[in-house]
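Here's the structure we're looking at; comments come further down.
Every protein chain except one is present and positioned as in the full complex.
Right after this comes subunit A.
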Amino acid sequence: MRDATLFPSVQADAVVVDDFTQGGAHAVAPAAGASAASPAAVPRYYGETLLALARERGHIVALSADLSSSTETDLFRDALPERFINAGIAEANMVGVAGGLARSGMQAWVHTFCVFATRRPYDQVAMQVAYPKADVKIVGFLPGLATILGVSHQAIDDVALMRALPNMTVIEPAGPAQVPAAVRAAADHKGPVYLRLLRASQALPAGTPWMPVRIGEIQPLEAAEGEVLLIASGLMVEVALAAAARLRAQGLGVAVANAHTLKPFDDDFVRAQARQRRLIVTLENHSVIGGLGSAVAEAMAEAGGGARLLRLGVRDRFAQGASMPWLFERHGLTPPAVAEAVGRALAAGDAR
């Protein structure tokens, strides 16, 4: 994976597509007459996987809160209309309906943006999904700062909210290459799952291997020896890999791990790593409160001793509507900013 797949530069001759869900404002379409591939050619990794699963399994139903295209469920809607429900812009009811479907033998997949899947129907998710362990998959798009749509649409607390619910499993795949496995893992897991997804803005390069998912395990990606471990989730995995390359160029030993499951959390992995490393860094496209950084802090604190911790993410503040590169720059979440923060943390540790 390269930086470029996350932060593609906007082409001068392109117009922004009227769909803000493909990697923020960076879904670009060629201007009239241009010959570049249309964004419709970008595979819909999520929607295609869900549809394939639904063809295999007759008990899968899909619901969308008027966001079928943005959640890639238009594929499901068009192919299996009898099992697709547009619940309208009414998320509380959608979650309740999904609970009722699940209680009656269906596996219900609900779709909207992350904010509207978590903050808005939180009580309904708690009572109609989590408490009864209903077989409902809550699928949110637009994670964290990955949208130009602004504070109303930026989910910076969804992982915290979902982690706090008993019986809830929380999965955020590292990127398009991990989406199919994440979807299948969620389908195979009987019970509530929150799936936090970012739509791909471009097709994966040919030959990119698919990444597996085993729920509850942190996945070492670059398991190098050394003093620093970067643990990242979602699109920050790619940032972590790029930052690690920079740090290695400076002579540091840096490993990278992918925390695709935020709950149940792989405490054992973190504890073992904390004994071997000098610094553990968490990277998340989310508030540093309640998400990956908190999960790692909790595991490390309960184990006692070992490495220091640096949490990178949104520092307890709301963001704003702006392009994704600008927002990530502003919040210190680009590879150079991460590398710099790691250097500072190591120096501060030396100074203690």
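Just so it is clear, a residue touches a chain if its C-beta (ideal position, glycine included) is under 8 Å from a C-beta of that chain, and two chains touch if they have at least 3 such contacts; residues count from 1.
The rule we apply is simple: contacts and distances are computed from a predicted model.
The chain absent from the displayed complex carries the UniProt protein name "Transketolase subunit A", chosen from "2-oxoglutarate ferredoxin oxidoreductase subunit beta", "Fluoride-specific ion channel FluC", "Transketolase subunit A" or "Carbohydrate ABC transporter permease".
Screening A:L50, A:A108 or A:I218 for touch with the missing chain picks out A:A108. Interface note: of A:T49, A:T112, A:Q128 or A:Q273, the residue touching the hidden chain in the full complex is A:Q128.
In the complete complex, the residue from A:V61, A:I138 or A:V159 that touches the missing chain is A:V61. Contact with the chain that does not appear here is found for just one residue of A:P43, A:G100, A:P212 or A:G306, A:G100. Contact between subunit A and the unshown chain involves residues 61, 82-83, 85, 87-88, 90, 92-93, 95-106, 108, 123-124, 127-128, 131-132.
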